[in-house]
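Remarks on the structure that follows.
Note that this complex is displayed minus one protein chain, with the remaining chains in position.
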Amino acid sequence: MSAPLLDISGLSAISTRENARVLRDVDLVVAEGEVHGLVGESGAGKSTIAKAVLDMLPRTIRVTGGRIVFRGRDLASLDRASLRALVAREIALIPQDPMTGLNPTRRIEAQLTDGMRLVAGMSRGEARERALALLEEVRIADPARTLAAYPHELSGGMRQRVLIAAAFALEPKLVVADEPTTALDVTVQKQILRLIRGMQERHGTGVIFVTHDLGVVAKICDRVTLLYQGKVVEAGTAREMIETPRHAYTRALLAASPRYDRPEHGCDPVPGSVVAGLEAEIARHDEGRAP
Amino acid sequence: MADALPRESAPLDAATAAPSLAQRARRPLWRDLLAEKRVVIAGSYLALLALVAIFAPWIAPRDPLEQDLMLSLLPPAWAAGAEPGYWLGTDDLGRDVLSRLIYGARVALTVALVAATLAAILGSVLGLLAGWYRGLVDGAVSRLVDIWMAFPPVLLSILLVAIIGAGLPAVIIAIVIIDWTRFCRVVRAETMQQAAQDYVIAARTIGFSRRAILIREILPNVAPVLVALVSLEMGIAVIVEAILSFVGLSVSSDMPTWGGMIAQGRQIIHHAWWVLAAPLAMLFVTVLAFNQLGDGLRRALDPVARR
Partner (left out) sequence: MSLAAVLRRLATAAVTLFGVAVVVFVLLRVAPGDPIAMMIGPGASEADIAALRARYGLDQGLVTQFFIWLQGLIAGDLGTSISLRSDVLGLLGQRLPATLELAGAALVVALLVGGTIAILGTLARRSPGEAVVDGANGLLLAVPDFIWALAFVLVFAVFIPVFPLTGRMDPTIDMDFATRFFLLESLVRAEFAVFGNIVSHMTMPVLALALPLAAIVARVLKGALIEAMGQDYVLLARLKGKSELRLVLQEALRNALPATLALTGVQFTFLVGGTVIIERIFAYPGIGNMAIDAVINRDLPLIQGIVLAFGAMFIAINLAVDLAVAALNPRLRHG
């Protein structure tokens, strides 16, 4: 196996706002061209990992240990400017909420071509051509009209398509998708999932796919990392994890998530004994470590 | 709308019914006030200024009206050519600037205190009525506020004083007539909001009269905002008085005022800058103090922030 696209090892972080651990020795490997699911309940630290990869952590979160190696380069070893340049060129983000992901006062064309002109140095005309092709690729019916539109003139699904187009615009090596379908309704969700998977396969892009929904994982991910309170509970291929879960928590979550194939299936809450077990693991982990 | 709510949803036990200011304060009020640095600093300055104003005859080094043309345009004590005993120099009529400044505080503080209090009373009463009774009363009061807001305040105050005739009472009346709207708008909005809260509805359901509720429940809750507004209004009143004195429409010239001194200083600016600088500095510091006190009070008394 060739060197991985992204290799996170032992990543730890604390929140100075809440004065609490946010990540606990997280290991996470994303291979080239792989969709890697990052799963956990709210507050588990999924977005924190995503932001750490993008070098966009808020000041109130401090990394206390570990390494993030992207294509063989330790991100911590780069100076600010080259890190920014690297991220701009090779890593892209699909945000959660298509409503706030697009600037309401700028036309789609300006927003879609920003990166092409700024990072790839394309001319206005080149960027426009590329934008039209991209919109076609994400199956937007009338690309020319969409380019001239303001965000509020598009539906939620259309906007998310625009954001996906923008993410793939510079042929990044890695796309971070932070719950890209949570804000959409179910039918649109499926289309968007299929679209991301399709784009990713065509372009050979690695994807970190953040979600709290194991059902989504089954649909799109190759490998999965499951987090609880910033600690990796279980990691493996999506198929293994769903068919033969090893950890009690994973089993409980699987029971709790409404499945695509059985939407009428009720949700069972995570049992108290499982939570107690997890808390004990967390406590063992934290023992003897400086806060 | 309030009456449509189910009655049983409004129990009147101590836990849910409502917190008048006194009940709410877990800590004594003065502790909150002292914790707010701005309140302490601005408050001390203003208290000192008030003492100076009250005891002006004992504090002022000389008679503020005494002219001595032999001693006109003396510079302040630290400048060359100064005369001992005239700390801030003299004006073109040889009057002692420091003494005039001290006596000027009397007019400034009188106007601040009386005008702000009266404006607060007038505005609050109208605002309470409009916010509580709504309907026709509210319509009339709000329209009046709108028309008032279409006047430039400075022009209106000059107009009013010209009509009523110059003098301290006229200045005060003018400020009250112009600035009651500030209180009215805030109190009206606050009353409307408070009137829709559970505890007021509760008080109504167990049969308190409207007036009793207004006085017992709403007024104490509006009070913190009012106190802060009064402080801000005092700063505004000091400025308006100075402006009217500057234009020559305030008190007669045998009573020293900061605004009057400023007008005079403006005339002789090229001969004696200190005649303008001294009252201007006092005006600045005093307005700033009222402002900071108001802001600080708003924070310290805010019932939400206090808990």
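Some notes on this structure:
Letters A and B name the chains as they come in the text, with residue numbers starting at 1 for each one.
Please note the rule applied: a contact is a pair of C-beta atoms (placed from the backbone, for glycine too) under 8 Å apart; a residue touches a chain by one contact, two chains touch by 3 or more.
The shown structure was predicted, so the numbers you read here are calculated from the model rather than taken from an experiment.
Among the residues A:95, A:143, A:157 or A:206, only A:95 touches the chain that is left out of the figure.
The missing chain, though absent from the display, is touched by one residue of A:52, A:166 or A:226; that residue is A:166. Residue-wise, the contact with the chain that is not shown comes from B:239, picked out of B:102, B:128 or B:239.
Listed by residue number, the positions of chain B touching the unshown chain are 143, 146-147, 149-155, 158-160, 162-165, 235, 239, 242-243, 246-249, 262, 266, 269-270, 273, 276-277, 280, 283-284, 287-288, 291-292. Counting over the whole complex, chain A has residues 54, 56, 59, 84-85, 87-88, 91-93, 95-97, 100-106, 111, 114-115, 118-119, 150, 152-153, 163, 166 touching the chain that is not drawn.
Assume only the chains that are shown with their structure count from here on.
Between chain A and chain B, the centres computed from C-alpha atoms are 56 Å apart.
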